[in-house]
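Below is one structure, written out as structure tokens, with a few remarks after it.
Note that one protein chain of the assembly has been removed; the remaining protein chains are unaltered in position.
Right after this comes chain A.
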Amino acid sequence: MRPDAYAITIILLAATVESGTILLFPIIGEIFTERSGILNLGIEGMMIIGALVGFATAFMTGQIYWAFFMGMLAGGLASLIHAFISITLRGNQVVSGLALSIFGLGVTNFYGQEFVNLQLAHTIPQVIIPGLSQIPFFGPILFKQDYMVYLSYILVIITWFILFKTKAGIQLRAVGQNAQAADAMGVNVYKVRYFWTFFGGLMAGAGGAYLTLNCAPFWLDGITAGRGWVAIALVIFARWNPPYALIGAYLFGAINALQFQLQSMGTTIPSALLSMQPYFLTFILIIVATLLVKAKHIGVPKELGIPYAREEK
């Protein structure tokens, strides 16, 4: 029995990383968008657009990496709608974000019709990293994955570095904490906000594409199943800091993986109840995160959701 349990654990944890990666991209993106003071509730919409564009591209061209890139780009382009409304027009960010989510679901429902129930012949291939994958226990979990997962590792490090060690990071944090001060110091508030909102869109698109190109390589209406909303919640859990995003995403991925495992082993628990677990976990994480944020006084970016105009009082 022993080696078996060990093998299952490895499989489960490897699946955790995969499943977590779908969320990791959008969480990191939203962290940066929110750090700049823009709240984008349109992640669900951007993710599903990315998911469909990625899937369709892969289906038609067979180029899996190209498909990933296209999905990412689609998410980025979708985010520009939100950027235009909330930055240039100074509209209500909550309404605009919700509209973007609804738009994404609607538009993919329409254009996805011809793909329903089709399946991809190839998913993103596994790339085993020599050496690192030999590390006992962690090796097969972390380094027998694919390029996208490796990209997400690098992303966590790079984004953390950008946020805290570079000029761009300081500008970003300043704009989100006190846009007026940043402006007075010569930072272009609009440019910073556009850039990071677009980045958030790219990342949401990437998450969506990773979903349909790897974890669920077929097309179904509403395939993102609320992951975009979970990502928004996990941003709070991550306290706007990329390394914590990793923890949040993988916790969520773990529950997801476990639930699949249980379902495939044929438990007596109703599958609907099982599928609910990840969303239930989200609530718990938010409660924990909110308490932490309160206790440690690490606040939300102060300007979150507030449009900026120079001559206004």
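To be clear about the criterion, contacts are C-beta pairs under 8 Å (C-beta built on N, C-alpha and C of every residue); 3 or more make two chains touch, one makes a residue touch a chain; residues count from 1.
In this section, contacts and distances are computed from a predicted model.
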Exercise. Would you kindly match the missing chain to its UniProt protein name, picking from "Heme ABC transporter ATP-binding protein", "Cytochrome c oxidase subunit 2", "Response regulator" or "NADH-quinone oxidoreductase subunit H"?
Key: "Heme ABC transporter ATP-binding protein"
Quiz prompt | From A:R90, A:H122 or A:R310, residue that would touch the chain that is not displayed | solution = A:R310
Quiz item: Any idea which of A:A174, A:A209 or A:L304 touches the chain not displayed?
Solution: A:A174
Self-check item: Residues of chain A (touch criterion as defined above) contacting the omitted chain
Solution: 165-168, 170-171, 173-174, 177-178, 180-188, 297, 299, 310-311, 313
